[in-house]
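Encoded as structure tokens, the structure appears first; notes follow it.
A single protein chain has been omitted from the complex, and every remaining protein chain is retained in its original position.
Letters A and B mark the chains in the order given here, with residues in each chain numbered from 1 onward.
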Amino acid sequence: MTLHDLALAAARFSALIAGFVILAGFAQNSFHIWQLLVASRALRRQRGLPETSLVWRRYAEAAPPIALLVPAYNEELTIGESLRSLLALQYPSFEVVVVNDGSGDGTLQALIDTFELEPVQRSYEAIAPCAAIRGLYGSRRQPRLLVIDKENGGKADALNAAINLARAPIVCSMDADSLLEPDALLRAVRPFVEDPERVVAVGGTVRVANGCDIRFGRVSRVGVPRNFLALLQTIEYLRAFLMARLAWSEMGSLMIISGAFGLFRREAVRAVGGYTLGTVGEDMELVVKIHRHYRRERMPYRVVFVPEPVCWTEAPETLQILGRQRARWHRGALETFSKHFGMLFNPRYGRVGSVGFGYILLVDVLGPFVELAGYVLIPAFWLLGILNTEFLWAFLAVSFGFGVVISVGALALEETELRRFPDVKSLAVLMAAAVVENFGYRQINNVWRLWGAWQFLRKQESWGVMTRRGFSRAAA
Amino acid sequence: MALLTLIWLLALGMTFAALSWMSVLLAMRLWHDRRAARRAAARKSVEQALIALLLGKCDLQRDLGPFAGRARLMSECLLEFLSLVRGADRTLVLAAFDSLGVPATLRRRLTRGSAAGRRACIEALAAFPSPETEAALRQVVSSGAPQLRLAALKSIAEAGGHVPLGRVLADLKVGALPLSGLSGDFLRDRVAAEPGEAISALEDDLLPSTLRVLVLDALGSAGDYAALDILAAHVGAPDAEVRAAAVQALGRLKHPAARPHLARALQDPDSQVRAAAAEAVGDAGLDGLADDLCAGLEDAVWRVRFQAAAALRKLGAPGLQRLQHAAREASDVASRAASLALAEQGLPS
């Protein structure tokens, strides 16, 4: 084989790789644009935000009781105020089940002091595995409050304990630091009221609280983050929730309901045995288990997404913390994917198996590596002189164009249908962010995803030593 | 190089489209902010006029007249007001709206404009009963989207019009009305108004189970003893959910004649029915079944044990004695169910 043949082979190979990368990118972007269209159609159908008083008038009578599940780990300083704001939610009938997950600080004492708790007993059925419960506390002053004191076990474990003790037919999982809108339950419960036979889970829109005014555990004025990273995440969240999740929900294959806010029919959680312990992405895993269960049993069911903002969460403002969060999310997605690998392209699971799992395979499992290959190979080809730079620039421009269209589109959805940002100025800032986001942030994100993939592969080999676990920040 | 040019055109086209989209959004925002401000101001004016009206200081033509033609605004303000206030002040406000011709404006809006606006007008019209209103609402019932139909039926009923239960059930069956919690609520109201119709509806073998469950549930709340026989007949239904609903309804009816049927349901093969039966015994206060409940404390299913213990607690002295006895003497599961039921009430085992 001559040198010439070798060069020719390399050129063909590079063309093949380039073709694959281009095709994958084009497919992904077109899919996102299609999602944008689906989401905008769905949003138009339920045009405009009805006022709270209207929602109350229409739904309060028919609204089923809800149990709020609040896991708390070392929240001594904030738990009192968070709970007070939760207990003030606008909803006809709900209970708040707080779990002190073996905190090392005075979380339990703070609860006891604030609400004058006394030991109580409650009969319950263990439908989900959890660490040993040390005691239950109730308050004469707040009949809606139940506190569970248990051994440390992590967030999934704490939520399971709360699910066991909850008596309402619908449970709402959340983070101790989720900031809920006063009418969050009333809005999120609507699918359960409108389609009581089929709806088993409802996800709500989570938005970035940075830059908003927060008073006494709730967002009192919506604003735009001053921190640059948080600003980029604001756009990212709009895209993830208003565009992607709404579109997935329309397709009947929504697979993620944020751990920061989600409603589940307790019977559905019971059928799948609660959250799986020892996973990072327990929120996603639960929803996948629910899909799996109902598809296998061939029972009609729906997992629905509510686009109206119901929950706010503080986004990380430093690269280090954000990176850790993203790596963990990615690891969670990979764990769920590998655990339920059998659903991939399995006709029994319908669209969830084909489109839903197919998307995870392409975008989450392979995506970071394909992108990495691009970053490594392009300079290599360029050095070898077999790169057509004219085409390279053209394709970069196309992918930039797609990125901007999608980001602006997500912002447009929020602006035309929900309009929660206060003024023209903040809108302009967000639009600038929607453009800037396409330079660099995407690449950094890919690094974090690769890091998450690495963690996932290592974790497969050895289950690290068990340490006391706190809950990492809200998974969106 | 045509391909290259094409790619560049695509890229530039998309970027340009996104940028112009952004500018349009910004411009629309400016326009919208102004419109929203105008709308909020109009709403404020109407609310101020209503308050002035309550204090007897309102010049109708001057203060409310300019807004009387705006159907959605007027209906939303009215609904908001009516959700807060009743009595003489309500009558006062309705008379004022009537004298300004608002009902006619709302009726005209039923067939025009956005669905949200139509729905608000439908709901507001419930406050203005008249033959014209009923005719307009019936028009919506015969042609509107399911959600709007339901709202219209509700308004007709609220305004005193006749809405036959059979018609509602038939519409629910074919999907002309949405089968939702809201229609379930409406159904409950209709059944309470005409329990006799509900009883004959249940006699129809073709009524689907989902609707049957709703009607049974509603009959229990309606509290008409004439329903006793039909409820009892459903305790033997083939569908477990129907049986459970019938049993629950019997409990809420609180009639002693339900005793043999509840005793039978306590032995049902389906745990959901057994649990419902235990709960019903407690609801109806049938202390003659206390011993049957004690057997429920030994049930293999937690839900049944829990309901049996809770029901015993509700029965008062005879139940409490049995619970205390079970807490001391009975098997492990039964003793635990009994002592927890006692502890939840702060009573010693």
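Just so we're on the same page, contacts are C-beta pairs under 8 Å (C-beta built on N, C-alpha and C of every residue); 3 or more make two chains touch, one makes a residue touch a chain.
Note that contacts and distances are computed from a predicted model.
S.K.: One chain isn't displayed here; going by UniProt, is it "Response regulator", "TRAP transporter small permease protein", "Molybdopterin synthase sulfur carrier subunit" or "Phosphonate C-P lyase system protein PhnK"?
M.R.: "Response regulator"
S.K.: Would you mind spotting which of A:12, A:44 or A:141 touches the chain that isn't drawn?
M.R.: A:141
S.K.: Per the definition of touch given earlier, which of A:53, A:121, A:227 or A:438 contacts the omitted chain?
M.R.: With A:53, A:121, A:227 or A:438 as choices, the missing chain is touched by A:53.
S.K.: Return the single residue from A:64, A:135 or A:182 that touches the missing chain.
M.R.: Per the contact definition at the top, the residue touching the missing chain is A:182.
S.K.: Determine and list the subunit A residues touching the chain excluded from the picture.
M.R.: 53, 56, 60, 84-85, 87-93, 141-143, 182, 215-218
S.K.: What residues on subunit B make contact with the chain left out of this view?
M.R.: Counting only subunit B, the missing chain is touched by 47, 51, 54-55, 80-90.
Convention: only the chains that are shown with their structure count from here on.
S.K.: If you look only at subunit A, which of its residues touch subunit B in the complex?
M.R.: Within the complex, subunit A touches subunit B at residues 47-48, 50-51, 53-54, 56-59, 61-64, 120-123, 125, 192-197, 390-391, 394-395, 397-398, 400-402, 404-405, 408-409, 411-412, 415-416, 419, 423-424, 427-428, 431, 434-435.
S.K.: If we count contacts the way the header does, which residues on subunit B are in touch with subunit A in the complex?
M.R.: 1, 4, 7-8, 10-15, 17-19, 21-22, 25-26, 28-30, 32-33, 76, 79-80, 83, 114-116, 120, 178-182, 184-185, 210, 302-303, 306, 309, 337, 340-341, 343-344
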